[in-house]
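Below you will find the structure I want to go over with you.
Yeah, one chain of the complex is gone here, protein chain that is, but the others are all in their spots.
Per-chain residue numbering starts at 1, and chain names A, B and C are given in the order in which the chains are listed.
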Amino acid sequence: MSIVYDEAQQAIASESRRILDARMESARLLALLERTGEFDRVFWSTAVEQGWTALAFPEEHGGLGLGLVELGIVAQATGAATAGAPFQTSNYGAGHILLASGQADLVGQWLPRLASGEATAAVAFAEGNAPLPPRPGCAFAGGRLAGAKPGVASALAADIAVVWCLHEGRPALALAELAGVSRRAVDSFDNGRLYADLGFDGTQARLLVAGEAASELARDALARMAVVTAHEQLGGAEALMFIARDYANTRRAFGQPIGAFQSVKHRIAELYTLVEIARANCIHAASREGRPDFLSAAAAARLSATEAYDTAARDTVQIHGGIGVTWEGGLHLHMRRARSLAIEQGNALFWEDLLVDELAGAAA
Amino acid sequence: MSIVYDEAQQAIASESRRILDARMESARLLALLERTGEFDRVFWSTAVEQGWTALAFPEEHGGLGLGLVELGIVAQATGAATAGAPFQTSNYGAGHILLASGQADLVGQWLPRLASGEATAAVAFAEGNAPLPPRPGCAFAGGRLAGAKPGVASALAADIAVVWCLHEGRPALALAELAGVSRRAVDSFDNGRLYADLGFDGTQARLLVAGEAASELARDALARMAVVTAHEQLGGAEALMFIARDYANTRRAFGQPIGAFQSVKHRIAELYTLVEIARANCIHAASREGRPDFLSAAAAARLSATEAYDTAARDTVQIHGGIGVTWEGGLHLHMRRARSLAIEQGNALFWEDLLVDELAGAAA
Amino acid sequence: MNDLDAYRAAARDWLRSQLPAFGREAQAGLSELDHLALGKRYQRAKFDAGYAGINWDPEFGGQGLSPLHKVIFEQEEMACGMPSGYYGVSLGISVPVVMKFAQDRAWAKERVLAALKGDEIWCQLFSEPSGGSDLAGARTKAEPDGNGWKLNGQKLWTTYAQFSDYGVILARNDPTVPKHKGLTFFWLDMHAPGVTVRPIKLAAGDNHVNEVFFDDVKLTDGQRLSPVGGGFGTAMATLMIERYSASDPAGFGPALDLFIDLARNSEVNGRPAIEDGRIRSAIARTYAMRSGLEAITTRAMRMMAAGMEPGPEGSLNKLVSVRSRQKLSELAIDLMGNVGLAWDVHASGKDDWVASWLAAPTGRIAGGADEMLLNTIAERILGLPQDHRPDKGVPFNQIPA
Partner (left out) sequence: MNDLDAYRAAARDWLRSQLPAFGREAQAGLSELDHLALGKRYQRAKFDAGYAGINWDPEFGGQGLSPLHKVIFEQEEMACGMPSGYYGVSLGISVPVVMKFAQDRAWAKERVLAALKGDEIWCQLFSEPSGGSDLAGARTKAEPDGNGWKLNGQKLWTTYAQFSDYGVILARNDPTVPKHKGLTFFWLDMHAPGVTVRPIKLAAGDNHVNEVFFDDVKLTDGQRLSPVGGGFGTAMATLMIERYSASDPAGFGPALDLFIDLARNSEVNGRPAIEDGRIRSAIARTYAMRSGLEAITTRAMRMMAAGMEPGPEGSLNKLVSVRSRQKLSELAIDLMGNVGLAWDVHASGKDDWVASWLAAPTGRIAGGADEMLLNTIAERILGLPQDHRPDKGVPFNQIPA
């Protein structure tokens, strides 16, 4: 089953697109690439002002009481504009985990601030190249965290982090404030994402959930974040498809628009198929939030969106020829973002395996 | 390292191509597809008459004393014509194993007859979907073989078979005469290959080699046969590329030759790259017969030739449109052969794994 | 449960009740003619049960329901593997044209009813030897002849022509004007003198397509379905009449579950195939692609149910699904290894990997070749320029052959 956006959702889509079109500037985004540790404050204040930070949190905690569908719609607009501070996704993931953990004091302390955009959160699951290692190396004991988390998005500027760790031999989720934590900025090919290597060294933290419940919650939260990211990837892929189309219609070579050459024309038509399949999977996955088939739906959305964005980046740059690879041309903003988003929330290998486990398990 | 064909080798190439062009008829080959148990006798008598059966065997056993390079050259011509009884490859494989086993009486009994084409041999290595199972289910004990071998090429008509089996808990190679053995004809999509399910039921047989030596010899023989088959695949892929080119130059649609459309034109150019890479790998592999890097070279040839032939079959049929899928049009002879040869001597998964073992082992 | 859900449930119940008479097992091993007879009986059963002409005018024997009801029934029917193929072109393309454009309305009503009951089958005579994709390049001649017309020429790839009673045909009435302007659309009695049908055997051994020859075949002017010279427009309209029909994300090949089963029961180099990354990747990618296609269909149906026009993305199903099925079938054969060399010529492409692989190329060509579909997406949906067309605006008889 899938859904058709209702009028309110369509309004969110056009409004978020309109505002980002007006406020995002390629020059500002290009400058960010060369400044480790900076992020797009214009975007973030826009997100706060527009209530996007509150979108998917319950009303009783300062949210707007909407869900993954609406957050996805905004993320799609963000992706199209290569806008976006990484908090958009990680705040949602962290907030969801806090809510699900049922720890009322923490929820009361952080949810309203996350919803208002006053506070920001990171989600530190991955270790090495594993998006969600079954036995994390990071350890929680006696109210303190110890261990390292590499390349955590948002972490360079976030107030708190939800940390995937080991507690009494079982996986667990813990909440740590990052104020005193060692954060080594990561020079990245997509610097606006605020990547940091986190080093916990007896950091005070609160246990949120442990054992099988923690595994399930972490997987569910990762899938939710993956669906948000998939929408962002979809937005980027679609934007690239239109950029390629417009360029192919205007740029001329050998006496005709290059879009009349089938090598160009068919490549853009292929992008259309990838974009529409990704879109259908994204909308479907967002609508399955909380249902038993959510993990499969999220994996399908994630895989098709990653393929669409990576392919669109490769092909749109190629169609542009020389101008596609200049700094000022700015297409590399999408090319970089395609790759950074392909890694955040776990690479394609991870999601392929997770999906097959779901399918082959279910059919067993 | 690679080689450049010398004049004698070039003469074999043009002569084998010339003869097969003259003798192969699409109608005869199409009829074979519908007759399980038949094979291309015209081709086989040509091979005998031309001495192709003797090509790669030593002169002292009735052969011509040439090697894999020359046999590959003939196999390429065979592949181009979708000619070929499967003995071309299996006789060579079986003969090589007999020679390597050093059993003089068997060599004396069979080699001259294999070289003259009077006798034919099958090589029964695979079980289930495994091209060379580390622990074969077929057993040799007390001079007798027991067990099953599915879909063995040549087996329906061959006089003897070299069988990969287990002997005293270790892998071994044994030689069996097939006269009294149960052979169930396999209805196949490429019937001229004489596939049979062999059932050994206390069949008398001779042990050739056992233990690690048997494993090494079997792998080497499989690699040799794979190089012959790769040449056959190369010949088929190249023939298809030219068929596609000629069709694209003459067939018109929308007022111009379809070869002027880049979707057609670039696809044929891509086939050219696959064919030339396969050719380079085939020639190189044949020239490395007996050297330490032969297995890697054979794997590279096999992988690139399989890719080239499968792709050429898919794309050439597609370029032909409707006429590409008619029975009489005959392109499906190549399409079927591409797939049957992709399975004989082990599928791509097998060769990928074998190659990585060679590379990662060597680099360890 | 809303009306549509109820409709689906009722359709499913009815289809299940028909399985013993018409399902896959009932079809197994039948000769060509017996299978055709079964297909005719099945169409009659649909008619009697109110599942023929679901979205057609009741005046013509239809049920007067929405296209959505039709798609719902087709989805359920497809899952049952019913022998409905003989009527795909007949009721999907040809008969609607007759219903809409035939001059003699009483006659049209008779034909439509006979077609819905399965008594008569119609084919569509479009493609020709000179060009399967280039519809406007038709060379079959319709020359004025007394008060009517005389037909000469040849059509190709005509599905089920050998079983058809009637056909609709595009023919050239004027070769001196540009190619799109000199065509006229007619209907035709396939049993008329001068019509010769010759089945074409395809690579997979089946012969559901035909060559059809016309040798001075007489047509009355009453058989004309378009203005003289206005046939191309009518032909294009034809192709759009039944734009909503059930699509198969599996590309008319085996379901993914069958591949998963194969992977569960095979090994790759001594390890379970289901644990091999290459196989897992194929499963995951295929699932993601097919679930996207399914979601596109579901979304389109929801839009139709809400009275909205579905987006153009519904058109990409065949392009994507059949191409992918071709490669998945090859991989399945690889996985089966020597066992995959065997082939039962009667096996179905819906559950046998070799049969699916052999028939896949036909699927990538029939009903719009991949390249034409990409052009359509590029030009119609995305607004990219047309290919260069040297034949554009040139009188048909001056285009180099």
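The rule is short, and it goes like this: contacts are C-beta pairs under 8 Å (C-beta built on N, C-alpha and C of every residue); 3 or more make two chains touch, one makes a residue touch a chain.
Given the structure is predicted, the values throughout are model-derived calculations rather than measurements.
Among A:Y195, A:Y272 or A:F294, only A:Y195 touches the chain left out of the display. The residue from C:I279, C:A369 or C:L382 that touches the chain not shown here is C:I279.
Screening A:I73, A:A115, A:V186 or A:A305 for touch with the missing chain picks out A:V186.
Note on the undisplayed chain: of the listed residues B:E15, B:E38 or B:E352, the one touching it is B:E352.
Where chain C meets the missing chain, the touching residues are 268, 276-281, 388, 390.
Within the complete assembly, residues 126, 128-131, 133-134, 150-152, 186-190, 193, 195, 252-256, 260-261, 263-264, 310, 314, 317-318, 321-322, 324-329, 331-332, 335-336, 339-340, 342-343, 346-350, 352-353 of chain A touch the chain that is not shown. Within the complete assembly, residues 1-4, 241, 245, 248-249, 256-257, 259-260, 262, 265-266, 268-270, 272-273, 276-281, 283-284, 296-297, 299-301, 303-304, 307, 349, 351-353, 355-356, 359-360, 363-364 of chain B touch the chain that is not shown.
Just so it is clear, only the chains that are shown with their structure count from here on.
Here the CA centre of chain B is 39 Å from the CA centre of chain C. In chain C, 371, 374, 387-388 are the positions where the chain touches two or more neighbouring chains simultaneously. Shared interface positions of chain A, defined as residues touching 2 or more other chains, are 262, 266.
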